[in-house]
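Pasting a structure below so you can have a look.
Missing here is one protein chain; the remaining ones are kept as they sit in the complex.
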Amino acid sequence: MIQREDFSNALSKSVGDKFTLENVISFTVELIVVLLLAFIINRIGKFFIRKFFNIKIKGGLQHERRDLTLQKLLENILSYFVGFITIITILNNFFDVKGILAGAGVVGIAVGFGAQSLVKDIITGFFIIFEEQFFVGDYVRINTFEGTVTQIGLRITKVRAFSGEIQIIPNGTIIEVTNFSAHNSVAVVDISVAYGENIEKVEAIINEYLTDLTERYEDVVKTPELLGVQTLGPTEVVLRIICETLPMRHLQMSRQLRKDIKILLDEHGIATPLSKMMLLSQPVGNTNV
Amino acid sequence: MIQREDFSNALSKSVGDKFTLENVISFTVELIVVLLLAFIINRIGKFFIRKFFNIKIKGGLQHERRDLTLQKLLENILSYFVGFITIITILNNFFDVKGILAGAGVVGIAVGFGAQSLVKDIITGFFIIFEEQFFVGDYVRINTFEGTVTQIGLRITKVRAFSGEIQIIPNGTIIEVTNFSAHNSVAVVDISVAYGENIEKVEAIINEYLTDLTERYEDVVKTPELLGVQTLGPTEVVLRIICETLPMRHLQMSRQLRKDIKILLDEHGIATPLSKMMLLSQPVGNTNV
Amino acid sequence: MIQREDFSNALSKSVGDKFTLENVISFTVELIVVLLLAFIINRIGKFFIRKFFNIKIKGGLQHERRDLTLQKLLENILSYFVGFITIITILNNFFDVKGILAGAGVVGIAVGFGAQSLVKDIITGFFIIFEEQFFVGDYVRINTFEGTVTQIGLRITKVRAFSGEIQIIPNGTIIEVTNFSAHNSVAVVDISVAYGENIEKVEAIINEYLTDLTERYEDVVKTPELLGVQTLGPTEVVLRIICETLPMRHLQMSRQLRKDIKILLDEHGIATPLSKMMLLSQPVGNTNV
Amino acid sequence: MIQREDFSNALSKSVGDKFTLENVISFTVELIVVLLLAFIINRIGKFFIRKFFNIKIKGGLQHERRDLTLQKLLENILSYFVGFITIITILNNFFDVKGILAGAGVVGIAVGFGAQSLVKDIITGFFIIFEEQFFVGDYVRINTFEGTVTQIGLRITKVRAFSGEIQIIPNGTIIEVTNFSAHNSVAVVDISVAYGENIEKVEAIINEYLTDLTERYEDVVKTPELLGVQTLGPTEVVLRIICETLPMRHLQMSRQLRKDIKILLDEHGIATPLSKMMLLSQPVGNTNV
Amino acid sequence: MIQREDFSNALSKSVGDKFTLENVISFTVELIVVLLLAFIINRIGKFFIRKFFNIKIKGGLQHERRDLTLQKLLENILSYFVGFITIITILNNFFDVKGILAGAGVVGIAVGFGAQSLVKDIITGFFIIFEEQFFVGDYVRINTFEGTVTQIGLRITKVRAFSGEIQIIPNGTIIEVTNFSAHNSVAVVDISVAYGENIEKVEAIINEYLTDLTERYEDVVKTPELLGVQTLGPTEVVLRIICETLPMRHLQMSRQLRKDIKILLDEHGIATPLSKMMLLSQPVGNTNV
Amino acid sequence: MIQREDFSNALSKSVGDKFTLENVISFTVELIVVLLLAFIINRIGKFFIRKFFNIKIKGGLQHERRDLTLQKLLENILSYFVGFITIITILNNFFDVKGILAGAGVVGIAVGFGAQSLVKDIITGFFIIFEEQFFVGDYVRINTFEGTVTQIGLRITKVRAFSGEIQIIPNGTIIEVTNFSAHNSVAVVDISVAYGENIEKVEAIINEYLTDLTERYEDVVKTPELLGVQTLGPTEVVLRIICETLPMRHLQMSRQLRKDIKILLDEHGIATPLSKMMLLSQPVGNTNV
Partner (left out) sequence: MIQREDFSNALSKSVGDKFTLENVISFTVELIVVLLLAFIINRIGKFFIRKFFNIKIKGGLQHERRDLTLQKLLENILSYFVGFITIITILNNFFDVKGILAGAGVVGIAVGFGAQSLVKDIITGFFIIFEEQFFVGDYVRINTFEGTVTQIGLRITKVRAFSGEIQIIPNGTIIEVTNFSAHNSVAVVDISVAYGENIEKVEAIINEYLTDLTERYEDVVKTPELLGVQTLGPTEVVLRIICETLPMRHLQMSRQLRKDIKILLDEHGIATPLSKMMLLSQPVGNTNV
């Protein structure tokens, strides 16, 4: 990182040597050539990647989710590769890059440890793809962030939230992944009825309603189940219903169930629980009870 | 990682040297051969693994939970092994892989530390299987996530939650494992009665109900126990019942107990506790009391 | 980790060399022999361990909690030892294990650091046993998990919770251990009485009840103590009682005390505190006060 | 770091040697020359950077967000580069900088590890720019801080919050980035109506209002959707509306929707939910219920 | 860690060589001798340690808290020392212990780093004793755990909580120590009076009571101080009293103060604060106010 | 760190050798000379630093915030520099400082790693100053602490809180900096009105008041904006106003706005929201509803 001249003369001499007009022009020309080459190679590479996937699809070898993920990944790898070669070429004009990377002195320690999270990002990224943890288009929760995967890159993964924002997560910090698109989802609906109502009757009404639900709503995969009394409060009895739906349709389905059952219970005159309080009258003259 | 030519000529020369038409074609052919070979070996390997387990089962040497776990694990190891050989073969066209892995310069430090969590994953994965911490099909809690184990791999474990989503957990981050399927579960049911009720009488009613529970519900392993007064509030007395059930049947059983006891106490006219408040009248003209 | 042939020929040559029919058969035979030997040695070892403890017990040298712990530990060490030898033997067919373990290149760093938590587990495990922090059968809290210890292994400790699930904790992550079985427990019972009651009188009633408690309940080790006024609220005075009991009997005893004192105070007509509120009347026409 | 003379004579001798009048003057002159040179080079460099971007824009090659980001970045890199050379030149008068950076003794370990977060900052900074995670002007959330990006530097990123303060974040600590400006935003509006109202009627009123919203407000990208019953409480039914808007216009739009629907529901006489409580009368003489 | 024979023959040869009957018997005999010797040395050592402290006490050189701490520590160091020699002796039969400890290959890294927390425990333990942070018998808070110290060992510290359980804390994790037994404690008592009461009068009553407290209760070290109005709420004025007591007697003393002052204020007719609420009447026909 | 003599003779010999009367006197004299020299150099240095800034200011080259920061920093660097030379000189009498700093044995590892946070402090401190993150006199939030910067040193930064206390923060732990003095601040004022009020009318009243605010209060930079309905509750409608003010004047300005608008709304008879509750009468004889 440090040129081997005497540093007290650094600016006047060594940097002066480097910054002659001749060198600056030669470096500028080289820089432009390198950037142009990088730009062209990147374009050509992307062209062939798309061509390949088109041919593959025409050849009937299509795996929808996997192909989209792979195509984006290959383009991503290509741009990193070209960018990496370009940066090294440019930096090489100023520093002894080879020497720094091979040595293990102070600079080596700092660079080696500083770069370890970069290496971890790439290794983890490789395994996410190899193990097919999720594909582009899946609805996932990564760490504390939920949304639809829009890109799985070599170093970062991009997820778009329900409310539109893009979350960019380095692969190395992806520790716990929850994939909501791999299996059917389950809607959980809790229904509160007043404590005084006949539970058996309420259960009968709800069970009757649930029997033909798979026919009425196509998102429902199998007949929902009324699990029973989830909580027993002083003013309310909470009944729980679970309903298996197509992946990620459970939120919409639980809204539908809530509305239907609310209307149903109103029709049968089942009361909803209210807060209740018993008021006691205070005996006159006794201020401390 | 860096080719030993002068980098200022990197794109024009060394990369140029590598990217002659001849090399690109030869590399492409090799790539296809390698990928095809990997695909075929993977298929053959999986075929033999399944064959083996079929023979084992026919031979009467079946251990249900263990066998399923082992079969999935062997397939997993096979695919990692083939994938590993394939990646190394491909990377070798670009980098001096052997040199990097043997050396201990800057790149070595970065790769070595970046890969340490990968090694930890594999070591921990090995011990999970060797120590039989859990099998495929068990209901477990890993860190903060609960669900049914669907795969125990060399590097990751997959768990499916009650509500359908798949959680993918690197083995190295599995610190505390709770296995719910290894033993009987215990349902804990708290019953609140009004403060004024006779506790002895309530206890008698509940105890009578509990005596023949093992006969009525097959999930109940032994006669539940009424522990006694858990909390003593101003308006309620909370009684706690514990009930040992078959593994993972405690949630359903506690719903049943809540319903049964609610109906039972209603029949005996035991009141449920209500919020109570004593209202005091304010003397006229005294605004600060 | 990487065979020293040219990797561009890896699959066609080196792997080909290794995967000749002859090698595969020879390896398979060896594998079966090794696994069988491991199985037999494990069985014989366990047989002798049990024999030894039987002889020890017959010889009158029994230390109940310690023996059970030790026996399980020895079986555990044996299985690790046999497993370790087996794994090394199998791996040796594929990699230069000796070279990897001796070298300190990239792979060495990754393995060394990845394995450090394994070493830490074993060291901590050794000290848990040597320092007799807890035995099999003790009721403990480890980190945030409470339960009865079922096994103390070289690498992991197993704890069974009250509600039946098994918690598996790597020894290296055991930082703070709380052992509830080593000493007598203390039940803490808080009794709320209405603010207007005579505290001296209530204290007298409770103290009288407490005097002969050691005779009535055998779990009570010495006469409980009424500490005094713990909190002084607007509507309640909280009195605290502490009661030393046999280890882990404090939960059941505090339930008993709560029930007894509730009935006692009801008999003496001591009122329980109620929420109280003073309602003020709003002067007509003044909407902003 | 330590001059190789005997330290017991350090002040009297070695420092004395260094602090002769001649040396101090020579150092002061050199210092002024170096600082002046650094100042001039910095100015010239910035002049050329701005010139270049002006030419680029005139040449019709403008990418608005990207150009502003790049220009600020180049100026930032220039000032770091000049500052770095200057500091090294000055320090070189006191310490054997080359020797320290090359060696790996105690000082080397301390400097190498102390500087690793600096290296990490620069590496992460490079990737933020290369991967176009966000540009100057974007509204982002970085870790726990939200605001508009004002500068992306080599080592730090500056974000200005809504309320005016500037947040300065080292690039290495940027773990999770959320970019709100990359896509349309979604306004989520929850409407509570009294439990007794007819849900179907309320839904019809709201749906009618929503149909022509894209025409009335230009921020609305497509017709909002009334999702249905989000929550079902004892006194209220909550309906949820989602509305896709232009990036970062969702907050203003949700305020507008809330106001419009409030007036709309008032016109149709739909009641808003109130807290309700049922009061029970206490039987005389029974103080414990 | 790995014997230098060819591992493919490991079980059949090298292990076979080691596990000849002769070796097993010789090892068993040696094992018994070593264990017996360790047992005897341990006993003798403890005998001399106790003897020494008895002589020291008889010689009038007693420092109560320090001696108990030191005696337990010496016994603890002795048992570690004997245990350490024993373990090394046994392990030496299987591994090349000397070689592992001297080398710095993969195994060395793993062991070195795995053992660093052990070294940290011992260093911290040494300083706890040397700096006399606390003695056996002191009431302390270590990290989040409070109790009486029962043992300060070389590696762990044992603390017994008020409720009887034993907490075992590795010395290296002891970061913040709070020692309650080193100085007098301070009881803090907050007294709430109704907002309408005359503060000056209440302060006079309490101050009069506090003046002769040191005479009535021997735990009180100096006359308590009435600090003044701590909080000013709508319905209550909170007055704070602080009272310096003997170490760890503040809890009992604050209970006493609460009871005394409660009775005192009742006698003087000072009202306790009640929740107050102003009810407004709703104008007829106006449902939206 | 350890003198190379035999340690068993350490006290009697080597220390004895060192602690001859002659050595002690010579060391004491040297110590006094070194301390005096350090004191004098420090004074002279500070004198010249202040002189320089006086000349600079007279020469018309003043940058107020930057100069104060720089002057304090230079004094700080001077005192560290002198202190460092002094300490090394003193320590050199006891230890082979040069040898320790050059070597990389056990002591080297401990010192190198122990000192890494010191190096990090200095590096971060340098960048805070170089990047002009904040100046002496700015109001900032550093990590969780807010206040006015009073000193930016090489190793620590001092911040004085609003309530007078000084916070001392090592530069290396400064991760996220928020600078409130760099830009105008924004006051956010939320106004609650009763649900039944006409929103359009309230908005008109507030908007009229806001139009000429820049003229009335000089802290207000531009006409505040009434954003609209922020929340829609059952009993209240919350309107939000934002008001850009001079840096750090937003707190005082929002107090002024709250007071003005409160008086304004009272004048126009706009009601403030009150909690409302609907009371239901309980049918006689039905205790369970």
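All chains are identified by letter, namely A, B, C, D, E and F, in their written order; residue positions are counted from 1 within each chain.
In this text, a contact is a pair of C-beta atoms (placed from the backbone, for glycine too) under 8 Å apart; a residue touches a chain by one contact, two chains touch by 3 or more.
Just so we're clear, the structure is a prediction, and the values are computed from it rather than from any experiment.
*Asks:* Among E:37, E:74, E:205 or E:264, exactly one should touch the missing chain; which is it?
*Replies:* Selected residue, touching the omitted chain: E:37.
*Asks:* Mind listing the chain F residues that contact the chain we can't see here?
*Replies:* Contacting residues on chain F, toward the hidden partner: 1-2, 4, 6-8, 10-11, 15, 83, 87, 103-111, 113-115, 117-118, 143, 145, 153, 155-156, 160-170, 173, 191-192, 236, 252, 255-256, 258-259, 262-263, 272-281.
*Asks:* In the full complex, which bits of chain E touch the chain not displayed? Write them out.
*Replies:* Against the missing chain, chain E presents residues 30, 33-34, 37-38, 85-86, 88-89, 92-93, 97-98, 100-104, 108-109, 111-113, 115-120, 122-123, 126-127, 130-131, 133, 141, 172, 175-180, 182-186, 188, 195, 199, 227-232, 234-235, 237, 240, 244, 247, 250, 275-282, 287, 289.
Operating definition for what follows: only the chains that are shown with their structure count from here on.
*Asks:* For copies chain D and chain F, work out whether under half or over half of the interface numbers are shared, and give different or same accordingly.
*Replies:* Under half shared, hence different.
*Asks:* Averaged over CA atoms, how far is the centre of chain B from the centre of chain C? Could you give it in whole Å?
*Replies:* 19
*Asks:* Please work out the Cα centroid separation of chain B and chain F, and write it as a whole number of Å.
*Replies:* 44
*Asks:* So the centre of each chain is just the mean of its C-alpha atoms; given that, what is the distance between chain A and chain C in Å?
*Replies:* 35
*Asks:* Chain C: which residues touch two or more other chains?
*Replies:* Within chain C, residues 103-104, 108-109, 111, 113, 115, 117-118, 195, 271-272, 274-281, 287 contact more than one other chain.
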